[in-house]
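Yeah, one chain of the complex is gone here, protein chain that is, but the others are all in their spots.
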Amino acid sequence: MKTSILALGLATAATAAVAQDKPVLTVLTYDSFTAEWGPGPAVEKAFEESCACDLQFVAAGDGAALLSRIQMEGAASDADILLGLDTNLTAAATATGLFAPHGQTWQNTLPVPFADPNFVPFDWGWFAFVHDKAKLPEPPTSFEDLAASDVKILIQDPRSSTPGLGLLMWVKAAYGDRAPDIWAGLADNIVTVTPGWSEAYGLFLEGEADMVLSYTTSPAYHLIAEEDASKAAAPFTEGHYLQVEVAGKLAATDQPELADAFLAFIGTDAFQSVIPTTNWMYPAVTPAAGLPAGFETLIQPETSLLLTPDEAASARDAALAEWQAALAR
Amino acid sequence: MASRARPLTLPVGAALAAALLGAMTLGTVGAVALHAGTAPIGPADWSALRFTLLQAALSALLSTALAIPVARALARRRFPGRGLLITLMGAPFLLPVIVAILGLLAIFGRGGTLNQLLTSAGLPPISPYGLHGVLLAHVFLNLPLATRMLLQGWQAIPAERFRLARALALTPAAQFRHLELPMLRATLPGAFLTIFTLCLASFATALTLGGGPAATTVELAIYQALRFDFAPDRAATLALIQFALTTAALLAGWALIRDTSFGAGLGRLPELPAPKGWRKALDATAITLAAAFLILPLAALVARGLPGLTTLPQGLIEATARSLAIALASTALATTAALALALATARRAPGHRLYDTAATFPLAASSLVIGTGLFLALRPYASPSDLAIPVTIATNGTLALPYSYRLLAPPARALHADYSRLTASLALTPMARLRLVTLPQLARPLGFGAGITAALSLGDLGVITLFAGQTNATLPLYIHSLMGSYRMEQAAAASLLLLALSFTLFALFDGIGRRHAPA
Partner (left out) sequence: MLQLDHLVLAAPGFRLAADLTVPQGARTALIGPSGAGKSTLLNAIAGFTAPQSGRILWQVQDITAKDPGQRPVTILFQDQNLFPHLTLERNLALGLAPDGSLSPDIRARVEQALHRTGLDGLAQRKPAQLSGGQQGRAALARALLRARPLLLLDEPFAALGPALKQDMLALVAEVAAETGATVLMVTHDPQDAKAFADLTILVADGQAHPPQGTAALFAHPPQALADYLGQGGS
């Protein structure tokens, strides 16, 4: 017990010491955003240069965990900003009544019109099936093509991961009422369903399947960070569903001006230019200097699909039931 | 004559430990239910319940059944590397789930070694996805645990009994029936129960290898309810169902678990006869197969991890130090509490059934429910980031306690049966009793239990995800975040580090226990 008391003491002392002079802006976000290789450190440094404040990230698991954390904390939360929800969850987030309108006027460069009174986008990506070009030179070109092939895929569970939920919405947005048929057709292509993105991607890299559900930007990581050009995303003729990651201001924040300043900062190059090679997503506002070298090799889907938050929220339960019914056999 | 000279006093330590465990398990469910109420559950939940029970029962059955020949072979054979193999038995069980799965798939996966061999021999490949894959993984994770539990059973049969068997020239079959079968009857239900309850709470393994939503467990339903639906009422209801299942399993266990009634020996080393001929070949086969089944995936993990070792990021050191401190603190906590509970249960102190229940409940507890309950209960008093470390220590200690307890309970019962009268007649002081009798006599299970606790606590992702703030990532959380950022090679290297550390801690405590064990 000594250790825990000591640790508690140290943690409290550390928090107290920092809190003395500067105002603190607390941003609740997901783990990999705050990691030393993630966008967090660079964003923190850049923002603190101009704000005369202390920007603190608090990490809370993944995107879905963020929403449940904020729901548990309610208005008593220490967080001023919540960063990392995606648009499949913003309807639920708005319904909590814990968020305040952002009032930002900067324009994003998303491939579809996007505006939400409570949330500003900070990055986005197209969902796509990623494969190894050498092992699968001619990947399927649509869900129907995939279902007809014997190509094996790994997907994530929509009940426990945001990409899994994204795929559910992708099929729904592309096929509407025909979605159950598509899932039934895909059933024998699915090697397995993993709880989260990292398990599926890990299994894919181990050679457990031909394709994995990820993002069109995934090959950029291998290309830029590992100098490995073997991976590619397969373009689908139905179009690709978007994941839009957003940030919002808590209504109960005790630093409303700082929070507004941070939401404005998200729209600037200082924030946006960090995103592509740390979060491996597209920036919400293309920086003046353009995208990093390597991004030009990525596929550019012609059709972008995105359900509005309300559509996504209302479609979810039925889509989930169809998915379970089609795959549970 | 089982009657007592006077009513036994309430064991304060055990009562306190049981109360804390109750608060950590049922109490946290209560906190969630209090916050949200309970909710009716739907047909999907029922089918999840059916699958959960099915896979848990089959996993426990297979693990314990396969452990019998392996433990028996290990008990009666001596060969170079035997000690190392027994120690290695701890390893799979201690791995973070996704790491263990990756190791297993390197051998049994669609692209694994086994399938490469099959394909080159012109045979059709096998797929490890489906119920059989879930069972494969659960047996991989739990066979070593079952083997170690049974091995302890074999080692606890007094040497005198084997001598007597030899003196009477009992046939191997007769010896099995009269000596080994009673031991198995006393040990198997506990091992089965432990693994069954453990597999009840399986989530990532079942889903990842289950091949689809048909392999949904109750734990996944809880995860979904808490994380995505934010329906804590449903989560509380499902968690209560898990506890009900555990209680039912416990009741069955009480009806089945018996003492061996072997009486005490003089503490000589067991002398199992080592028959020659086909039995020797059988033992050799059991040991070889088990060793290969355990070691090959581990070797694959080592091979995967080595290349990334030079590129590990800096933050890893801090995360590792934090994890070690947490592991040591929760080991001290869990081992002390498990000992208090096992001793109280052994002497059938007032409320012993309650202690037994309290010590088993954590097996069925969902760490997510514990975390959520603690979060809701403690949130008004402190900031989550400040609570992260203490809460993680308490939770890891709670979740690991049942293993220590299960290991301690049978020898504690035997110790009580054999020496409580002598101890009482000499009026030993409580400290002298602890120092001179209890600790040395229970050193082996204490060390083994502490090793398991330390390693589990090191590898457990547990509740820290709920509480972690800016500065308190643990090693498993760090690995998780590496994997979440495409850094699979570094994650593999960090996993190797975690594996090595877990194993070192385990071997350290286990070794201390074995060194201090009598004879």
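Order of writing sets the labels: A and B. Residues in every chain begin at 1.
One rule holds in what follows: a contact is a pair of C-beta atoms (placed from the backbone, for glycine too) under 8 Å apart; a residue touches a chain by one contact, two chains touch by 3 or more.
Predicted, not measured: the structure shown is a model, and the values here were computed from it.
Peer 1: Let's see if you follow the contact definition: name the visible chains touching the chain that is missing.
Peer 2: Across the whole assembly, the hidden chain touches B.
Peer 1: Any idea which of B:34, B:168 or B:432 touches the chain not displayed?
Peer 2: Answering carefully, the residue with contact to the hidden chain is B:432.
Peer 1: Residues of chain B in contact with the chain that isn't shown?
Peer 2: Residues 1-6, 263-268, 418-419, 421-422, 424-429, 431-432, 435-437, 440-441, 518-519 of chain B touch the chain that is not shown.
By our rule, only the chains that are shown with their structure count from here on.
Peer 1: Taking each chain's centre as the mean of its CA atoms, how far is chain A from chain B in angstrom?
Peer 2: That gives a centre separation of 35 Å.
Peer 1: Which part of chain B faces chain A closely enough to touch in the complex?
Peer 2: 44, 47, 98, 101-102, 105-106, 109-111, 127, 129, 203-204, 207-214, 220, 223-224, 226-228, 230, 313-315, 325-326, 328-329, 332-333, 372, 375-376, 379-380, 383-390, 393-394, 465-466, 468-473, 477, 480-488, 491
Peer 1: Which positions of chain A touch chain B when the two form their complex?
Peer 2: For this pair, the touching residues of chain A are 1-5, 7-8, 11-12, 14-15, 31-32, 34-38, 56-62, 64-65, 67-69, 71-73, 76, 78, 92, 152, 157, 159-160, 165, 187, 190-199, 201-203, 205-209, 218, 221-222, 225, 280, 323-324, 327-329.
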